[in-house]
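A single protein chain has been omitted; all remaining protein chains appear in their positions.
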Amino acid sequence: MGLGGGWDAKPVSRANIAQANDCVNTALESGINFFDHADIYTLGKAEQVFGEVLAQRPELRKRIYIQSKCGIRFSDDQGPKRYDLSADWIRESVEGSLRRLNTDYLDVLMLHRPDPLMQAEEIARVFDELRSAGKVHYFGVSNMHHHQIAYLQQALDAPLVANQIEASLLKQDWIDEGVYAGNSDGQDINFNAGTLEYCRREHMQLQSWGSLAQGLYSGRAVSDKSEAVIRTSVLVAKLAAAYNVSPEAIVLAWLIRHPANIQPVIGSTDCGRIAGASQAGNITLSREHWYALYESAKGMELP
Amino acid sequence: MGLGGGWDAKPVSRANIAQANDCVNTALESGINFFDHADIYTLGKAEQVFGEVLAQRPELRKRIYIQSKCGIRFSDDQGPKRYDLSADWIRESVEGSLRRLNTDYLDVLMLHRPDPLMQAEEIARVFDELRSAGKVHYFGVSNMHHHQIAYLQQALDAPLVANQIEASLLKQDWIDEGVYAGNSDGQDINFNAGTLEYCRREHMQLQSWGSLAQGLYSGRAVSDKSEAVIRTSVLVAKLAAAYNVSPEAIVLAWLIRHPANIQPVIGSTDCGRIAGASQAGNITLSREHWYALYESAKGMELP
Partner (left out) sequence: MGLGGGWDAKPVSRANIAQANDCVNTALESGINFFDHADIYTLGKAEQVFGEVLAQRPELRKRIYIQSKCGIRFSDDQGPKRYDLSADWIRESVEGSLRRLNTDYLDVLMLHRPDPLMQAEEIARVFDELRSAGKVHYFGVSNMHHHQIAYLQQALDAPLVANQIEASLLKQDWIDEGVYAGNSDGQDINFNAGTLEYCRREHMQLQSWGSLAQGLYSGRAVSDKSEAVIRTSVLVAKLAAAYNVSPEAIVLAWLIRHPANIQPVIGSTDCGRIAGASQAGNITLSREHWYALYESAKGMELP
């Protein structure tokens, strides 16, 4: 959720809250009841405006799932931008999220990025504490590979339920690492082989961020972009017409078609895009269309 | 097997069949009884001419092993070049191979490339069906890393027997990934660490494609090639004389010397090269010669 205005110090406005209400309404009407947050989104304001919505309509809380994330800290007088998965910071971050969101609990708390200094046992203790206090029901991770996840998991009492990775028709590394296994053309791919398989085997929900590829294939002006982008946005429009859905739905349907069962996170705060994107669940791309989109966006034939 | 003429629509000719007969005879006389096919090689004609040989000499079938592959589909009116490991396509491909090859069974069927949309359970069912019907005796994969293989294997009743990867004195990534572990000079290597070890541990036969490096070190004109290629072809010739075998045998002996027990696939349809290559089994390269070839072809010293 990119709610709350910009990543700046401006206070939350009435307009921000109205927009949040609209987004939530559109989402619920579209069958979306899972909301993705992070302590840092628009510097806390995304959670804050969402909290205003919940304050106005407390009956909503039980009908929805709220996920937030902790662990990224921006440059401040103590240090540069950094990751912090110490027990103290996880605890402090969750308290802040709960306060801003006007809620007693998070359905899911994610560790936003892997902190090289993280200690599984320390994290296990604070997870335990947060779960016992009823403040967090489930835990997950983001931007981690399976070795990091397994390292954390061995110390935890309950299974990590989700891993949120960057994945879209534009950011294809998660597919390419497998397709280009051992291939000279694959040397610039950066996605850890084995992570998809681990998450599937362990029944961790894969979530994608950047799912809509910044709107690149669904309406953004692309005349100054690469041939591949231009051609793909035309193909997306054509398929949208053929499947009778929005272009956004085609872009997400491409993610959903993968057997790893990906749950796309929609970053947009535009009601039209949210409603359009929600149509992705109504269709199943044919295998041929899936490959046509994949190769068109890649801009080259498969090996 | 690159039999059957070109990758084009020209029908199989009498000359193609004569060549296939010659190749098979040379192979058998050289102690080679394992023949590697794929549904797509020369657009089906490689299997077709081989099938003509079998039709003329049906007694051959029991003396040889036939391996074919499925899963690559070329651009057609349904879609672009793509991989297809759906049950329907695997079944259809095998039926086509059996028909073209004039045989009742394949000894080994390989999944030619990893299909991102593949589902292990679906593949398990069609493998079961093909084995029960006696149409395929064993199954393997090609161009896959160990995470993909393990994902498939967990759903299968019988062990996958082989993995065919690109490996040669020219294409060294399979060796380099280990030698350059953690080394800055290794950033352009693309071979999945752990795949060789997995195959060895699970007793999967490693096979190599591109084994002869397109003849680069064994007789092709190389005056316009890199210093490393020129120097290596001279070294190969020198070692061929010293070991009293063909240059092709030296190039393959380099692969065979590796303890992972690689079975090189010979793509050539030239009788002389086939006979020459078969001499690789008669020699064992010394450790020093193995490294001399490795570093000469690499064109730089080891770390």
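General remarks:
We call the chains A and B, going by the order they appear; numbering starts again at 1 in every chain.
As a convention for this text, a residue touches a chain if its C-beta (ideal position, glycine included) is under 8 Å from a C-beta of that chain, and two chains touch if they have at least 3 such contacts.
Just so we're clear, the structure is a prediction, and the values are computed from it rather than from any experiment.
Of the options A:Q19, A:Q67, A:S97 or A:Q148, the residue whose C-beta touches the omitted chain is A:Q148. In the complete complex, the residue from A:G5, A:P114 or A:P247 that touches the missing chain is A:P114.
The residue from A:R61, A:R82 or A:K225 that touches the chain not shown here is A:R82. Residue-wise, the contact with the chain that is not shown comes from B:R200, picked out of B:K10, B:R99, B:R200 or B:R220.
Considering A:D22, A:E129 or A:D173, the position touching the chain not shown turns out to be A:D173 (whole complex). With the whole complex as reference, residues 78-84, 86, 113-114, 116-119, 143-145, 147-148, 150-151, 154, 165-166, 171, 173-174, 187-192, 195 of chain A touch the missing chain. Not every partner is drawn; the one left out touches chain B at residues 175, 178-184, 186-187, 189, 193-194, 196-197, 200-201, 257-259, 287-292, 294-296, 301-303.
Assume only the chains that are shown with their structure count from here on.
One inter-chain figure worth recording: chain A and chain B are separated by 41 Å, centre to centre, where each centre is the mean of the chain's CA atoms.
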